[in-house]
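What you see is the complex with one protein chain gone and the rest in place.
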Amino acid sequence: MSGPSVLAAALQDVLIEPAPGFEVPSIDWAGIAPNLILMLGSILLLTVVSVLKRRVPSWFAPVWTISAAVAAGCAVVPLWQRFADTGPETLVGGAVGLDGFSLFATVVVCIAVVFVALLLADYLPRESLESPEWYVLVLLSASGAVTMASADDLIVLFVGLEILSVAAYVMTAMHRRRVTSQEAGLKYFVLGAFSSAFLLYGIALTYGATGSTNLAEIQAFLAGDVVTQNALLLGGLAFMLVGLGFKVGAVPFHSWAPDVYQGAPTPISGYMAGAVKLGAFAALLRVFVVAFGPAYRQEWQPLVAVLAVLSLVVGAFAAISQTNVKRMLAYSSINHAGFILLGVLAASAAGTESALFYLLAYTFMAAGSFAVVTVVGRTGEHRQSLEDYRGLASVRPGLALVFTVLLLSQAGVPLTVGFLAKLYVVTAAVESGFDWVAVVAMLTAVVSAFMYLRIVATMYFADAPEGAPALRIPAATGVALGLSVVGVLLLGIVPGPVSDWANEAVAQLVVAAP
Amino acid sequence: MRVEVFTFLVAGAICVGGALGVVLFRNPVHNALSLVATLFGVAVLFIAQEAYFLAAIQVIVYAGAIVILFLFVIMLLGVDQAEAIERDPFRLRRTITVLGGAVLLAGSVAILLAAGQRTTGREAATAPLDPAVPDVERLGRAIFTDYVFAFEITALLLTVAVVGAVVLTRRSTGTPIDLEEFPDGSAYDVWVSDHPGALVDEDTADADADADGEDGSGDDATDTGDADGQDDESADSEVTS
Partner (left out) sequence: MDPLLSGEIGLTEVLIVLLKVVVSFAALMVGVMLMVWFERKLVADMQNRIGPNRAGPFGLLQTLADGIKLFFKEDLQPERSDPFVFKLAPYLSLVPAFLVFTVIPIAGNFSDGNDGVVTLLGHETLMQVANPQMGILFVLAMSSVAVYGVMLAGWSSGSKYPLLGSVRASAQMVSYEAALGLSVASVLLLAGTLTTNGIVAEQSGWRWNLWMTLLVPFVVFVIAATAELNRPPFDLVEAEQELVGGFHTEYSSIRFALFFLAEFMNTVTMSAVIVTLFLGGPEGPIPSGAPGWVQDYLLPLTYFFGKLFIFLFVFVWFRATLPRFRYDQLMDLGWKFLIPLALGWFLILTSLKVAEDQGWNPVVAVAVTAAVVVVGAVLLRSSIRAASGDDLDDVTADVAAGGES
């Protein structure tokens, strides 16, 4: 035999070895399109800029990011139609859920991405930090948030969380000339890694107790079987609550939040308040309300109630004593987390809807508020204290007005979206029988309203310091501010369509076809 | 069966001993070595469970790459001297931490004790695994069927990590601009020692003022920043040039 034919015969022998019974799950590319767009957007952006480097104009990255986010948001529309027609589905071997909940969350994440890209487009040149990696990381973290919100499997959820968090750690530390930024990044990273370990341990215990990491299977198992020795499961629940509680910034796992929000580049703080919180809350809702809701509600609700009350109270009272506006907003975000926890606590369809609506509303409010802080902070972000807002209304009446609207919305004044969001979560909590938590929530709303009004009063009733430098509002930031105010008012006055939409956005688990 | 128990006891002792060493040794290199001991103990436990592939990967990845990098950093940073903490400034915090750790440990043990013989809600495996199928194949099947999505998006996680690492190790340009927020000057000292020569071109008086206290550097930076953003930048780039 000649050499090549021996080789060919040998290849034939070695290579043909079909694996018996091995079926790769079918991947529904259309079903995960929004997430894919975000992923591919980031990877392509990374490739393009790494090859072309300096030849890429500075507008390219933000425009690309916004387009990717808008495209991902548009990709939701046909999927929503599909969901409305055929009901919830589970894709890719039971790992990804396609339901109203995940689609709604995807849209909110995309909105957050648009906001942060607009803000970064002005912020980076101002701080001479321009580099496309910011946008790559934003898109990647958005994809992580979407993954978390649509995860039907605890492992997928964990990986999504890590994608989201690692990107957030890096972006927090990316202001290279501010030591506070680097300090915040390190702090966030160390504490975040610690809390991820808790979450992972909780997942491991849950797997031990239920024999599966798939949420639908866990739900089915708990519905069908009575676990006689549930110590392991309860331990798992507690650890997962710690891990996710850290990510949402709930007291007593909040200690990172003020420092990180203050130290991070301000647009990123806004993004963290929007997308990162959303990802963590989506995971919390999916795991606790949906997977463990029916069978183990009684066990986790008291824990969540404690977290909610502590977050509400600590967030509101600690915010009052702050003199740094960015830090104030950080504490207020803890207070908001307490409100959203009310929606989780309700453990009902109404609770989930209200939490989602709140998250959407807060994304607008946080993006706008932190945009104002970005502008007022000026180069180097030196001007963050309340003093620096004195007389802002006389210098920049428009900006002051925008900030006022956003702050009033955060305080929960009627005709703004903040009012409705708070109303929905409180109603949901009351319906589920947590009247006392609802009362606490409303009391803290009054307390934090004082803090918001203090900023408003400083802007309007104090004199501007002599010789204060001019304040310029760059175009893209202006657009972001406008969008957020329009969103806050529009959703506040005509909430109908969106809240109807949120009403359908309840997470559902479907067991994957075997 | 006795050999299995014996293996477990020895490997478990190595794990626990190593873990204690990580916490208790004063020298960072010894800590890292204790960590290696723990990882080896876990690898042995994997082998006792017939998870050969995981055991090998445990050694290759954790012992062979990760702890090596720990040691690398420890050695290059020169923090390999025994810590000299004579007086703990955070005595209360430390006590609370120890208490919290003890509670957590007690809780974990209690979970296992309470569960007793039936730790899990569901029988883990109703029949022994088929010895003819190697564990690598089993693992491969799991990864490419049930966990294929998790497996694929792990690539994304790695991308984030790589981008983050590259971005954060890039050299920073210019003087830090918020040193006034660290009134004791420690951050400034660290920065200067990390960037020898960065202040060469700056006016000596200025440098002194910066080094002396928070006021000098802080006001400087703030004032220029207020006057005009562009000025601030150029001032800082002069410092580095």
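Going by the order they are written in, the chains are A and B; count residues from 1 in each one.
FYI, contacts are C-beta pairs under 8 Å (C-beta built on N, C-alpha and C of every residue); 3 or more make two chains touch, one makes a residue touch a chain.
For clarity, every value in this text was computed on a predicted model and none was experimentally measured.
Only one of B:13, B:69, B:102 or B:142 touches the chain withheld from this view, namely B:69. The hidden chain makes contact, of the residues B:10, B:29, B:114 or B:161, with B:29. Within the complete assembly, residues 1-4, 7, 27, 29-30, 33, 36, 48, 50, 52-53, 55-57, 59-60, 63-65, 68-69, 71-72, 75-76, 80, 131, 134-136, 169-171 of subunit B touch the chain that is not shown. As for the chain not pictured, it touches subunit A at residues 6-7, 10-18, 47, 50-54.
Note that in this section only the chains that are shown with their structure count from here on.
Centre to centre, using the average C-alpha position, subunit A and subunit B are separated by 25 Å. Contact residues on subunit B toward subunit A in their complex (touch as defined above): 107-108, 110-112, 114-116, 118-124, 141, 144-150, 153-154, 156-157, 159-161, 163-164, 166-168, 170, 172-179, 181-182, 187, 191, 221-222, 225-229, 232-233, 236.
Touching subunit B in their complex are the following residues of subunit A: 22-25, 27, 39, 42-43, 46, 92-96, 126, 128, 131, 133, 136-137, 140-141, 143-144, 147, 153, 155-156, 159-160, 162-163, 166-167, 169-170, 173-174, 176-180, 185, 205, 208-212, 214, 221, 225, 227-235, 378-383, 469.
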